[in-house]
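I'd like to ask some things about the structure below.
The complex appears here minus one protein chain, its other protein chains still in place.
Each chain carries a letter (A, B and C) given by its place in the written order, and its residues are counted from 1.
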Amino acid sequence: MNNQGTFMMPPAESTLAHEVDALYYFIYYVSLFFFVLIVACSLYFVLRFRRKGKQVERTPDISHNTFLEILWTVVPTVILAIIFVWGFRGYLKLTIVPKDALQIKVTGQRWFWSFDYPEGVNSLNDMVVPVGKPIALLMSSQDVIHSFFVPAFRIKQDVLPNRYTQAWFEAKNVGEYDLLCAEFCGTQHSSMLGKVRVVSTQDYNRWLEEAVGSLGAGMPLKDLGEKLYTSKQCFTCHSLDGTKIQGPSFKGRFGSEAVFTDGSKRTVDENYLRESILNPQAKVVAGYLPVMPTYQSLLKEREVDALVEFIKSLKP
Amino acid sequence: MAENQQQHHVTPLWVYLGVGGALLVLTVVTVAVAKVDFGVLVGVSSLNIIVAMIIASIKAILVALFFMHLIYDAKINMAVFITALLFLGVFIGLTMFDTVRRADVYELEEGPIKPKAKIYQNQ
Amino acid sequence: MATTSTHSAHPDYLQHHFSDPQQQQEAAKLGMWIFLLTEVLLFGGLFCAYVIYRSWDPQLFINANKELSVPLGALNTIVLITSSVTMALAIRCVQLNKSKQSAAYLIATLAFAAVFLVVKYFEYSHKIHLGQLPGQFYTYTGIEGNNPHIFFSVYFMMTGLHGLHVLGGMGAIGWVLWKTVKRQLHSEYYTPMENVGLYWHLVDMIWIFLFPLLYLIG
Partner (left out) sequence: MYDKALPQPNYLSEPKGLKSWLLTTDHKRIGLMYFAAIMGAFILGGIFAMLIRIELISPSKVMMGADAYNQVFTLHGAIMIFLFIIPSIPAALGNLILPLMLGAKDVAFPRLNLCSWYIYVFGALFAVYSMFANAVDTGWTFYTPYSSETGTAVISMALAVFILGFSSIFTGLNFIVTIHKLRAPGLTWYKLPLFVWAIYATGILQVMATPVIGITMVLLVLERVAGIGIFDPAMGGDPVLFQHFFWFYSHPAVYIMILPGMGIISELITAFSRKKIFGYKAIAYSSLAIAFISFLVWGHHMFVSGQSRFAAMIFSFLTFFVAVPSAIKVFNWMATLYKGSISFATPMLYALSFLFLFAIGGLTGVFLGALAVDVHLHDTYFVVAHFHYVMMGGTVVALLGGIHYWWPKVFGRMYSEVWGKVCAALVFIGFNVTFLPQFVMGSQGMPRRYYTYPEQYQAMHLFSTIGSWILGVGFLIMTIYLLHSVFKGRIVGKNPWGALTLEWETTSPPSPHNFEATPEVTHGPYDYDKIVVEPT
């Protein structure tokens, strides 16, 4: 059942999406009916009773019509009551998380999403979930309010810094769906995008093992560092070719002289790199804003070493 | 619109002194009552706050009616004052609908995650 | 100014667009009451913050409340109530054309207001000395419960804003006192004093609610 979505709505990919669409289109057609009624009536009256000629004549004394007024008060109220009840029932289904859901911890922070799986796997901006299984999202923010919004699943929930909020969905089809931030959160609010990759259960399990596996030995540090450079979103702020984005470029960084905002100087060595990863606000290079979030809980010991190795390997 | 004698209402002296005395007595009462613990009424944190509020409301009504001449004045002024209190109640009441009922479905949505959000820890 | 109102004498205090003094006084009083409505809702925001934070952490409010001195609060309440009484008597005297007595009562009201502010000054300096201040300036360690500074944020916001209104009230009373001494207010025209009286009674009424909420918890 290919699901292209309609003119007004994106593809309905979650089990509840079609219910939201059903209510949307019910309101849409009721509104269309009343809108056409109002515009047609007004147009007809305006053309039928337009002023002909210059002379001014009296108009009839129609001051009110009790029946008509009761009608157009009661009918809208009844329709609105129906919409309210339908909307509230849908809302409860959207927000009450089913018992057997797979729980993923979502953390929103300034300008990327990080997902922690029960098995200890962490991925940034890229949530891999099995198809046909309810997924519960336990969400919190590290700094300002963000909002977890997946149009295809029709779910949206603000992510608050001081409280957990929850959302859930069950994807119907395998595929890749956009994840956006819907609450204004600063400079890169519009590029705080992510992907929800819905895969078959086997692929999901294979991905999980491979992800858990990569935590352990096997890959040489430099290659692991290069993989982390992309998967941990370093590329959004630090380039490899010398261009300045939100942060200094990694190209030829190692061994060069760094001048900080407070004017002090220091050569870039392993300790400085390690400290800048785990505690970025400690020493901020002059000309840059202290907006880098801490990776304290996001990187394992081995991953920090891998990143340092990778940065060291980027000769000028 | 003839220049009739403006019938400004002059409140008799004993009314002012009586109301003043009543207010002072009520202040003493409310301080004394605060020391007595009325125990906990179901649903409300403690009965003390209700008693304290009742006494304060009596004092406020006395001030409004006699000192602010609401009892002698045009009814529109009374209506304005009551509307103010009504909508103050609406403001607090509806906000409480949210803050008190946050844990309706899930306990974890109630209290703060941890006293300090991460961003401030390393500053 | 050709006004068609029948009576000849056009008192100086009557503004051109009102037809008679009665209408002007009622308009002024209604305007004042609407202004008092905005004051009630301005303080309402703080009362709402108080109620919400107390409902979240009642125990913290009870612990923090022990730091406030009830005698000083009660003294302030009595001082403000008597200042309300003297204010009401001042209006009564001006209605009976006893300007001298009215001026005396106004001075008494100013005195009581000053006493109120002095007591507030002692309370604040004591808290500043101990470090019981809102937000980041909170350094006091005697209260257990997380974020005890929330109580003092609410306390300083409410009593601070109320103190500002007392100060503003004293300015207004001073202005009315000057007009009474200048014989501009008399039994025919005392609207300014009446409106300042209304404002002063509202300031007193807000303190009547503040006192039990902040000082007499649990």
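Here, a residue touches a chain if its C-beta (ideal position, glycine included) is under 8 Å from a C-beta of that chain, and two chains touch if they have at least 3 such contacts.
Computed from a predicted structure; not experimentally measured.
Touch, as defined at the top, links the missing chain to these shown chains in the whole complex: A, B, C.
Contact with the chain not shown here comes from a single listed residue; of A:Ser42, A:Asn205 or A:Gln296, that residue is A:Ser42. Contact with the omitted chain, checked across A:Gly87, A:Gly120, A:Gly242 or A:Gly255, is made by A:Gly87. Interface residues of chain A with the unshown chain, by the touch rule above, are 5, 7-10, 19-20, 23-24, 27-28, 31, 34-35, 38-39, 41-42, 45-46, 49-51, 56-65, 68-69, 72-73, 76-77, 80-81, 83-84, 86-95, 143-145, 147, 149, 151-152, 154-158, 160-163, 165, 178, 180-191, 193. Summarising the interface, chain B meets the missing chain with residues 76, 83-84, 87, 90-91, 94-95, 97-102, 104-105, 109, 112, 115-117, 119-120. Residues of chain C in contact with the chain left out of this view: 1, 4, 15-19, 23, 26-27, 30-31, 34-35, 37-39, 41-46, 48-49, 52-53, 134-137, 146-147, 149-150, 153-154, 156-157.
Going forward, only the chains that are shown with their structure count from here on.
Taken as a graph of touching chains, this assembly forms an open line, each chain in contact only with its neighbours along the path. When the interfaces A-B and B-C are ranked by how many C-beta pairs touch across them, B-C comes first. With centres taken as mean Cα positions, chain C sits 49 Å from chain A. Not a single residue in chain B touches at least two other chains. Here chain B touches chain A in the complex through residues 102, 105-106, 108-109, 111-113, 117-119, 122-123, going by the rule given at the top. Interface residues of chain C facing chain B in the complex, by the touch rule stated above, are 5-7, 9, 19-22, 26, 29-30, 33-34, 36-37, 40-41, 44-45, 47-48, 51-52, 54-56, 58, 70, 74, 77-78, 81-82, 84-85, 87-89, 92, 95-96, 146-147, 187-188, 190, 197-198, 201-202, 204-205, 208-209, 211-213, 216-218.
Every residue of chain B that touches chain C in the complex is listed here, in rising order: 1-3, 6, 8, 10-11, 13, 16-17, 19-20, 23-24, 27-28, 30-31, 34, 37, 45-46, 48-49, 52-53, 55-56, 59-60, 63-64, 66-68, 73-74, 76-77, 80-81, 83-85, 87-88, 91-92, 95-96, 99-100, 115.
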